[in-house]
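The structure that follows is given in the form of structure tokens.
The other protein chains are all here in position, but one chain of the complex has been omitted.
As written, the chains take the letters A, B, C and D, and residue 1 is the first residue of each chain.
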Amino acid sequence: MTTTTTPPAPAVAGAPPRPSARRLRLVIGSTRHRLLVLGSWLVVALLVLAATGLEPYRLGQLSGAVVIATAIVGLNVVTGYTGLLSVGHSALLGVGAYTTGVLVVQLNLLPLITVPAAVLTGALVGAFVGLPSIRIRGLYLAMVTLALAVAFPEVLRALPEVTGGNSGLSIPLRFLAPPAWTGLTLADRPLWTFLLCLSALLVSMLLVWCVLRSRLGRDMRAVRDHEAAAESFGVHVARTKILAFTISGGITGLAGAMLAMYVGALSPAGSFTILKAIELLSGLVLGGVATQLGPLVGAAVVVYLPVLLADVVQGQGSGVLFGALLIVIVFVMPEGVVGRLNKLWRQRVDVVPRGMPAPVADPP
Amino acid sequence: GGVTNDAAAPAATGEAGTVSTDGCTDPDAATAVIDDAVKVGWTVPLSGPYAGVWQQITDAFAARMALYNEQGGAGGVDVDFFTTDSKLDPEIAKALNNEMIQKDGADIVSSTGTGQVATMIDDAAAACVPFIAATSASGTYRDAATYPWATLYLPSVQLETSAIVAAIEREFPDGATAAVAISPSESGTVYADAFKASAQGTSVEVVEEASLTDPNAAASTLKASGADVLFVASAAQECLAMTTAISRIGWAPQVYQNSTCADRSLYEPAGAAADGQRVFKYEVVPSLPEFAGTPAVEQYLADAASQGLADPMSNWSVTGWTIGEVYADLLTAAAESDDGLTRLSIMEAARAQDFHPATFIEGIDFDTATGGVTGMQPFAWDAETAQFVLDGDPVIVN
Amino acid sequence: MPSTPVAAPPAHLRIDRLTLEFGGVRALSEVSIDLAGGGIIGLIGPNGAGKTSLLNCISGFYRPTSGDVTLDGRSVLDMRRHQLAGQGIARTFQNLALFGEMSVYDNVAAGAPRGRRRLRGVPGLRPPGTGAAERDAVWAMLERFDLVQHARHPAHGLPFGTLKRVEFARALMARPRVLLLDEPAGGLTHTEVDELGGLITDVVRDLAPVVLLIEHHMGLILSVCSRIVVMDSGRTIADGPTEQVRHDPAVISAYLGGGADLAAR
Amino acid sequence: MSAGYGAADVVHRISLDVAEGEIAVVLGANGAGKTTTLRAISGVLARSGVVQFDGRPMPTRPEDTVRVGLSMVPQGRGTLTELTVLENLLVGAAVRPRHEADADVEKWCGFFPVLGERREQKAGSLSGGEQQMLAIARALMARPRLVLLDEPSLGLAPIVVQRVFAALADINATDGTSMLIVEQNADLALRLARSAHVLEAGRLVASGAAADFLDDDRVRSAYLGGR
Partner (left out) sequence: MDVLVERLVAGSTEGAVYALIALSLVVVFRGTGTINFAQGEMALFTTFVAWSVIARDLPVWVALLVATASGFVLGALVERFLVRPVRKRNDMAVLIVLLGLFTVFNSLDGLIWGGETKVLASLLPNGPDDYVALGPARIYGDTAAVWIGTVLVLIALTVLFRCTRTGLHMRAVANDGEAAALAGVRVGRVLSLSWGLAGAIGSAAGVLVTPLAPAQLSLLTMLAIFLSAAAAALLGGLDSLVGAVVAGLSIGVLEALVIGYVPGVGSNLSETTVLVIIVLVLLVRPQGLFGTKKLERV
């Protein structure tokens, strides 16, 4: 009755398994691996060096992208690795930015000194936002965080004595000048800002890298993949979620402080609305959720794409094109740019982890 | 150094009110004579909800500048006007503004929206590029000591609200109670705060305020206060909402709207409910009989037509055109100055500007020294003819 | 898997008059089992008898209506779910509960006993030796379960039987004192079931945990269990040495059914 | 037929035939591709090659294969967990007229009394075995002419396995329903089936009469265990 036919095939015992395509074997800790890592760092260093030679306005744009990348690195911790959808990171960014802004404008502190405070408030608010995630999941959590995104500008407006209300805060230029010990002048401010933002990004990425290697990192991913199972293997789910939100809030707060220094002026209507939260989330998905380099690529896309599109179409058309491009990218690379690259890399290169027992047959 | 930064010498700021090139990143560029073209670059929202408005404003401004060029420009130097889309995002605005200054070599820049203006204004000052006729509701930038390289076009909100309070006092000599409906937007709160400040120490007492988030709820609340006067501090989209809402609950106070609402298209659909509402303006309304015949308006319409401006009757066209008047006036003055046409002379001219733009209502001037627009003309809406009518003489505040 | 014999005495798990209700459904009623002797105890019974529910009560997934579960005299019901792992209770799941996006290696490593250092693995914060020790233990476990070639593959997408092995390996990583296995042989071929039986006996020899084994595969039950508890409709209907229970007529009629050869399988 | 996930094929050019009214069994080790084969036939997975049903090409989408008379009991959790037992059964009758559905619901609730008792309970709260019964009952609600069963005995108590297999034999005898069964309980399955096929690493390595397999020592040792 059912016939499944194919052109004549050997009746019994199929052909021997096809040898898998040639892959480059890379043993972690081997000389080859070390050289590769060293080489990558060299390339990064060269790129940074090249960037510092850019014209100031290009350097400015790059700083903007670096700040957004840092914020996405923060978002990745909760949304990517812990699986908690957050549409409220615009507020965490704002908390960091306003911490710096308020301390500088109202207390005349040096911006650099306010950075730890921004990280701290970001982390605290992050932890607080994380509380509902213990009970509320999925799209419901997205809604709760979205509420934060909507409420944040309203709260800023309601506290004009501190935040400057609608007019916002302007950080006087003299505060943003490079400090004397750097040997840079006011004219070098873009370079100074860029180096600052870049350091923030690198520190954040390093932190995330460490967290991922640690047990906390494994716990976060376990919670994302199967909460109940994680719990029964000793993961304190609530604590893990809150820690994830705290780390994420700290990093995003840091990004906020950098944003304050780069932009120099803060207002409720501008950078901290729900649209910014959406921008961060789009960047994360486009770059690659739960990948370490994804935030960089994602930030580049969301920051530069609109600028590039502006050369193609002006006005409302650019919005249509931007939206359409987002959709196209998701269609072409659902796992994000870096997710896709990782896949290709794994097809070509066989990275052998430390301690893996002697070579075994390839998987069937 | 200590924790606080007490480094002196704020950038590009000299004596209070005078413009200097101290602290400019490139002082020579600021004093170099501009002889090819005056590059004017605006960073304004050309996409999103306000794009329609800004398209009209920039079109009219471009038309006015084209006319200026036809008439010889700034001593023979043409104005080259270009725009980029700020997308209402401060970071984008900042990046594009810097690109305009550094890459395109803009001689004058401008923008709109508090957040965007705030982040651009220092960059422009640091590069000693004049920031002319910005349209920001925040009055901070009027302070010439802190922002010597910037001027604002919009009258201060205080100017408008004090004119309104003055008009209320005139109408209610024995004192009046006022209710305020506040749009949850930036301009809403700015207007409301200014109104309350203006009412301070007058016979007008603010007795109740409510958010426009839900106009009907606001109407009930405000009605309960029994106020004589309702001031609607709204953004353009919500002008009508309050009108409908109060008529529906049968409340008929004297309504004052802010100037953002002074547009026929916003009043007409409200029908009889809007009758008698007051609003203040300083630019002419070309469609009104009172203005239609005046030489200034005739000239404007003829010029606009010669430049192919699509909708010269619209408020926004008039605004764009008038900003063009302001630019033309100061560029000519700068070109005629001793130093010739330089960024510095442009800024100095802007600081010293005092003239009557042709598309301003008679009696109202533009005087930078006193903060820009000098007065306000009250209008009342006449539902029957579906027109604004003049309601007394301009209130000159500055 | 380092096979250092465990010096501690076997765990004493006691289930005392445990009752569990869902609305009108009584999944467990007054179940009492004393697992004092340790060893491998088979838990069998018809579908819906309450076997998984019992496991869920022990491992903190269900909160019983009444009754108690004690481990070495301490009630485990007061403990939070994540604390149970620290008490040496590990389990597998009837319907697989793996970390789908994580690699097989990470899945197994997630079972490793937890010290107090959460940031273990971060350079500089790693106490000397522990990182490498855990790594070697995981690889040894993967080797033992024939999972090395899948180690870097994400768990989802692997065949059912392989995933069952991953689950078992993860549970063993915890070096549990109480091991709760919910139908570990489901979906395995006969040879694999035999191997599994061998593994379970090995584990008992190495770690001497109390094993509670739920299985419908009677062959496995009969070959590894020294004692069998039979449940039906939320009650224990038989509890005793394997040979005695397998010939119990009540058990045969309620659970095994007529086919004698089936009972032997 | 070939099928797989993403770019790589998992099942390579296999050919097999289930005659009308026949019960066939597919054996194979873990990961051999049994599930993949069934999923490809029913249209859940994309496939290449030819699959014919009654001499006509088999549709490529599951909702259409059901309409030509095929049903599948998927491996593991095949129930709609958020729906009640009754709703699950009714969904199973999607391709049948409504009045017939009600009668069949009663029939299966009678056959698996637990399901009858748990009618209004969410399927997801059932025990593993109860869910498996529900999956089988739901597949049969469509009154298929060919049923694909992926490890139907998984998680069922021995007594229920016997009843289910007896019922399958019964349905096969009375309605002439054909069956393709993947089963680890090879002994039982081979007794029920007429023909048998062995998959190894995605390739069909042996096909023949079920009875021969029962006697074949090689198969015995590989799948049935030496008894």
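Definition applied: contacts are C-beta pairs under 8 Å (C-beta built on N, C-alpha and C of every residue); 3 or more make two chains touch, one makes a residue touch a chain.
Bear in mind the structure is a predicted one, so any value in this text is a computation, not a measurement.
Peer 1: Which of these touches the unseen chain: A:Leu24, A:Val43 or A:Ala324?
Peer 2: A:Ala324
Peer 1: I'm checking contacts with the chain that's been left out. Which of D:Ala40, D:Val85 or D:Ala142 qualifies?
Peer 2: Answering carefully, the residue with contact to the hidden chain is D:Ala142.
Peer 1: Thinking of the whole complex, not just what is shown, which of B:Thr146, B:Thr202 or B:Thr221 touches the missing chain?
Peer 2: Candidates B:Thr146, B:Thr202 or B:Thr221; residue touching the omitted chain: B:Thr221.
Peer 1: Which residues does chain D use to touch the chain missing from this display?
Peer 2: 42-44, 61-63, 66-67, 71-72, 74, 78-83, 87, 90-92, 94-95, 98, 122, 124-125, 138-139, 141-142
Peer 1: In the whole complex, what residues of chain B lie against the chain that is missing from view?
Peer 2: Against the left-out chain, chain B lists 47-53, 55, 182, 184, 209-221, 223-224, 236-238, 240-241, 247-250, 265-266, 269, 271-273.
Peer 1: I need the residue numbers on chain A that touch the omitted chain, in ascending order.
Peer 2: 85, 132, 135-137, 139-140, 143-144, 146-147, 150-151, 154-155, 157-158, 228-229, 274, 278, 281-282, 285-286, 289, 315-320, 322-327, 330-331, 334-335
Convention: only the chains that are shown with their structure count from here on.
Peer 1: Using mean C-alpha positions as chain centres, tell me how far chain A is from chain D in Å, no decimals.
Peer 2: 46
Peer 1: With centres defined as the mean C-alpha position, give me the chain A-chain C separation in Å.
Peer 2: About 39 Å, centre to centre.
Peer 1: Among the residues of chain A, pick out those that touch two or more other chains and give their numbers.
Peer 2: Residues: none.
Peer 1: If I count partner chains per residue in chain D, which residues reach a count of at least 2?
Peer 2: If we look for residues of chain D contacting two or more partner chains, we find 31.
Peer 1: Applying the document's contact rule, which stretches of chain C touch chain D when the two form their complex?
Peer 2: Residues 22, 25, 44-49, 51-53, 94-96, 157-162, 183, 186-194, 216, 218-219, 254-259, 262-263, 265 of chain C touch chain D in their complex.
Peer 1: Hey, which residues of chain A end up touching chain B in the complex?
Peer 2: Within the complex, chain A contacts chain B at residues 55-57, 60-61, 64, 67, 107-110, 113, 154, 157, 165-168, 170, 172-175, 177, 179-180, 186-187, 189, 259, 262-271, 275, 303, 306-307, 310, 314-319.
Peer 1: Considering the complex alone, what residue numbers of chain B touch chain A?
Peer 2: 1, 3-7, 9-11, 23, 25, 46-48, 51, 55, 83-85, 87-92, 94-96, 98-99, 101-103, 113-116, 118-119, 121-123, 125-126, 138, 140, 184-186, 189-190, 193
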